[in-house]
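Okay, here's the structure, questions in a sec.
A single protein chain has been removed from this complex, and every other one stays in its place.
Moving on to chain A:
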Amino acid sequence: MELLSGADMLIRSLQDEGIEYIYGYPGGAALHIYDALFRQDKVKHILVRHEQAAVHMADGYARATGKPGTVLVTSGPGATNTITGIATAFMDSIPMVVLCGQVASTLIGEDAFQETDMMGVSRPVVKHNLSVRHPEEIPEIIRKAYYIAATGRPGPVVVDIPKDMTTPNERYEYAYPKKVKLRSYNPAIRGHAGQIKKAVDMLLAAKRPIIYAGGGVILGKASDQLTELVRMIGYPITNTIMGIGCYPASDKQHLGWLGMHGTYEANMAMHHSDLILCVGARFDDRVTNATEKFCPGARIIHIDIDPASISKTVDADVPIVGPVDAVLKEMLSLVKEAKEKPDADAIASWWKQIDEWRAFHGMRYETSPDVIKPQEVIEMLCRLTNGEAFVTSDVGQHQMFAAQYYKFDKPNRWINSGGLGTMGFGFPAAMGVKLTHPDDEVLCITGEGSIQMNIQELSTCKQYNLPVKIINLNNQALGMVKQWQDMNYESRHAESYMESLPDFIKLAEAYGHKGVRIEKKEDLETKLKEVLAMKDDLVFVDILVDRFEHVYPMQVARGSMKDMWLSKTERV
């Protein structure tokens, strides 16, 4: 058997786990590991400019590929800088392993230089964390970390590695475990057959059914099964912002996404439904609005891999715990075999009602002869990229516009921080996607507030040649904050205005990239085409958009799903 140091075992374990890229930043407690990394070339390391960006890169990679991302940082500030990224991944159930250096075990608890209790600090925002107490444990801990991160309801796992666990001249026998067994962790591998049967009976008997799908469909790689079931049964479907792409947006059965800024027809159909089939979503407050007014006539079937997500905020009538792909597959075959068919008349009149809602509103905004509307930028980008780009976003109005007006027909292409709402997420996430999808168009749709939260990564993009396109919808304000201030605080714009913005073009150029500014509406299409033709360059596109635009529809606070503002003046 081979004898390796702890640091070499760690890197070998990553190789044996099939890890291609790790994103990180070196420092004292991680130096033995970085030295082991240097002496091999299978695992490639991407040096970011801030540890938070490393985590978002790993996150973007994970969301685009469905595989766990990997981060390597040092102790203390290196570790604490990852927390926002870890919390982002945790809220959206993204598989990820974060390897953190730690001061030597003999120094722990003595307030040593760059010591932080990372196990304690990370505990509330991880699926699990593990600490290395003996170098020999490293291969098993790494195997466990990836297993836990990627199975069941996925999530981030932190591994804390004291420096003396990686000492170069202490060698141990290395063997990478093929399997891990955890007696206390057994995620469901199929749903309860009786419950599935009951769900199918209810589904076929429904008069006003709707399918409400979430990010779990994408994480559970169940888009195909969902699409097949929905098409076969002919019912309307809506999805959460995390579920965008789980069902083709261009299909006529798709009502758009639901919730606070969801479509009129999706929210109306939810409210008036008599049966909701929830697949891998979690009745988040940005979806349900006031839970006591939520969909009064609906019975609820809830499929989720995580039992704790079921009946947490809204009670389910038929809970089904299991992986969405397996459960949907069983439902499909039951629907195919069933003697009963959906009530054709009831479903036809339900569709008639939905089509009326669609005709009444649909997605629309007012254009202007001279000002560029943020929505039209997104619509144009969607058209120019045939709806096939990977789109990452930051958080705010631009995020909602991107989600509303870019039509995604495939899963894993819409990448945003839906749960935590992390500004600064979009750009590093785009970098993580571009690294492994060099031939695909990768757009980071952002605003001048968010982009400045991780703008230092322009330097990383230069080093590794990552030609993402940064689409900065520049309205010279923290748009979503300002919108809430307009609506709820009589337009008192407390600190939502950015008085001295940098010249983004010069900034991009200073980092060795290209910059394009678009100020006039008539230039929009030509210039965007030029930008998209610059395949090998990172282009920072600074677009001056309407400073007064609001995102609509917007649900009325504490109302039901059907209570919405449709514009600054229309309320239903």
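Brief remarks follow.
As a convention for this text, a residue touches a chain if its C-beta (ideal position, glycine included) is under 8 Å from a C-beta of that chain, and two chains touch if they have at least 3 such contacts; residues count from 1.
As a working rule, contacts and distances are computed from a predicted model.
The subunit not displayed here is recorded in UniProt as "Acetolactate synthase small subunit", chosen from "CoA synthetase", "Phosphate transporter ATP-binding protein", "Sigma-70 family RNA polymerase sigma factor" or "Acetolactate synthase small subunit". Within the complete assembly, A:R183 is the residue of A:R183, A:K352 or A:R492 that touches the hidden chain.
Only one residue in the set A:T80, A:S311 or A:S567 touches the chain that does not appear here, and it is A:S311.
Remark: the omitted chain is touched by one listed residue; of A:L4, A:A30, A:V71 or A:I148 this is A:I148. Touching residues on chain A toward the chain that is not drawn are 119-120, 123-124, 127-129, 131, 148, 182-185, 306-308, 311-312, 315.
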